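One chain of protein is taken out of this complex; the other chains stay put.
On to chain A.
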Amino acid sequence: MHSFGYRANALLTFSLTALAFICAIASFSDNFSNQNPSAEIQIVNINRFKKQSYGNDEVSLTLDITADLQSLFTWNTKQVFAFVAAEYETPKNSLNQVSLWDAIIPDKEHAKFRVQTSNKYRFIDQGHNLRGKEFNLTLHWHVMPKTGKMFADKIVMPGYSLPDAYK
């Protein structure tokens, strides 16, 4: 502690260490929040269901998504990334997940929403297995913190199916 530079360096190191410590505690405090998100998805209409020239099935549908993700936001949350995926099984793959829609929710006020939209991303199968197919629509979310570990979870909604014949 004998010189200005020595003291300035010691202070800088110690202050950064303490900062890392309080950020770690802030991240840890996220574990104590009660989270009860809810969501519901309805298929309003199947707009198109055809076989592409390459032989793969393609579906275009309109979804009505209602969700309340407000309880996921804590003081340490920067944003929540949410997406809807269609999940189903085929003879070739035990699990197919196709992302249909996503959104970035920047704060708590925007976390309770209802959206009616056609699928943002194309729903194309690896093959032609979709006729009469039963699938789940799953709402996934990733909670991105200001500091610390990102965690992800989902709500699985089963019981949706596609028509038996091409439209």
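The rule is simple: contacts are C-beta pairs under 8 Å (C-beta built on N, C-alpha and C of every residue); 3 or more make two chains touch, one makes a residue touch a chain; residues count from 1.
Quick note on the criterion: contacts and distances are computed from a predicted model.
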| item | value |
| --- | --- |
| Per UniProt record, name of the chain withheld from view ["Two-component response regulator ORR9", "Non-structural maintenance of chromosomes element 1 homolog", "Signal peptidase complex subunit 1" or "Mediator of RNA polymerase II transcription subunit 4"] | "Signal peptidase complex subunit 1" |
| Touch criterion as defined above, residue of A:Arg122, A:Lys146 or A:Lys167 at the omitted chain | A:Lys146 |
| Touching residue (missing chain; options A:Ala8, A:Val115 or A:Ala152) | A:Ala8 |
| Residues of chain A in contact with the chain not shown | 1-2, 4, 7-8, 10-11, 14-15, 18-19, 21-22, 25-26, 29, 74-76, 146 |
